[in-house]
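Have a look at the structure that comes next, please.
With one protein chain removed, the remaining protein chains of the complex are shown where they sit.
By letter and in written order, the chains are A and B; residue numbering begins at 1 in each of them.
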Amino acid sequence: MIEWQPLILTFKLALVTTVLLLIIAIPLSYWLAYSKSKVKPIIETLVSMPLVLPPTVLGFYLLIAFSPSNTIGSWLNDYLDLQLIFSFHGLVFASIIYSLPFMVQPLQSGFSNISSSIIEASYVLGKTKTKTLFKVLLPNMKSSILTGIVLAFAHTIGEFGVVLMIGGNIPGETKVASIAIYDEVEALNYTMANTYSIILFAITFFILLLVYLINGGYIKPFKK
Amino acid sequence: MNVLNGKITAIETSGSLSIIEIQIGAFFFKTILIETPNSASYLKEENQVKVIFKETEVVIGKGTKHMVSLQNKITGTIDGIEKGALLSKLCIKTSVGIIISIITANSVQKLDLKLGETVTAMIKTNEIMLSE
Partner (left out) sequence: MIQISVQKKLLAADGEIKLNVNISLKKGKLTTIYGPSGAGKTSLLRIISGLLKADKGRIVVNQKTWLDTDKKISLKPQERKLGFVFQDYALFPNMTVKENLLFALDKGQDKKIITNLIAITELESLKDRKPENLSGGQKQRVALARALVRKPDILMLDEPLSALDPAMRNKLQDYILKVHKEYNLTTVLISHEVGEIVKMSDTVLILEKGEVIKQGNPFDVFTNKQISGKFQFTGEIINIKKEDIIYVVTILIGSSFVKVVAEENELKDINIGDTVIVASKAFNPIFQKVK
């Protein structure tokens, strides 16, 4: 009998992570796209690190940092009653960092692709930066936003190393589908592992297919 | 475009029309303009002006004596002839400088114009423009 809990947990994690990422990545990528600050290359590098770093490295440092025996970990525990290791919150936090480049990069290129004269036109018409962001910039980079959302979502679904390091394997709390597959294989339960794998494979395939269909102009979800 | 430098020596005005006399060397050109000294500041006696007229507006007469209404008549010798199928270009050496005339090739033939020949170049008063 298939256990649905790891799958549900996976999608819950992906959903929460994506929503929070969108909120964080919009101002961050806006800043990266338009800032001429000298620290920009450093921030850009940091954001992109998860692309090349083994997930276990990230997981390891997060584990150390958030361990209750550490300053940050104990501070979070004492003042915010927040335990980030071996908990769903911790998974969300780690996933946000881990999937950050997948959201930030499409958004940043979306911002950069908007002609500067459109932005200036809005300023000259007396509109604030915030109003310009929401009424002019974001509506004109819908496909970048969609790409960011889908990539971040799909990437979070596929997470393994970070989750294993920081989340452990607590059923209903941190045992996501990718961990469950690993578990089943360990237990030589190949049929079960196969079921999980096929479901994950199919879902991610269709999510990515949808993005390419939309961005390639085969289907139009946005009213013209 | 023939351009000659000269000096205004007389201005006669009636309404908005003026007849201007311009001295170039020992020769006097006359032109009629829809301008008066009031409407164009450069129309002042003693002022230096350019006398401008198109090559195609220069009439050629063989010899020196002609009974015609044209006021601007200057004698010279043919210094160069360039023949085309329909048109010919004549360079005429005069006391005011080289004047170029473009007339039909047929006329050159009819008048039997040759290098070194003495001719009169004539320009109608209303074909001359002035410029500062």
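The rule is short, and it goes like this: a residue touches a chain if its C-beta (ideal position, glycine included) is under 8 Å from a C-beta of that chain, and two chains touch if they have at least 3 such contacts.
Keep in mind the model is a prediction, meaning the values are calculated, not measured.
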Considering the complete complex, identify which of B:A40, B:L70 or B:L113 is in touch with the unshown chain. B:A40
Checked against the full complex, the residue among A:T45, A:S69 or A:S117 that touches the missing chain is A:S117
Looking beyond the chains shown, say which of B:L4, B:I78 or B:I100 touches the absent one. B:I100
Footprint left on chain B by the chain that the document does not show: 1, 31-35, 40-42, 50, 52, 54-56, 82-89, 100, 102, 126-132
Had the left-out chain been drawn, it would touch chain A at residues 115, 117-118, 120-128, 135-136, 139-140, 224
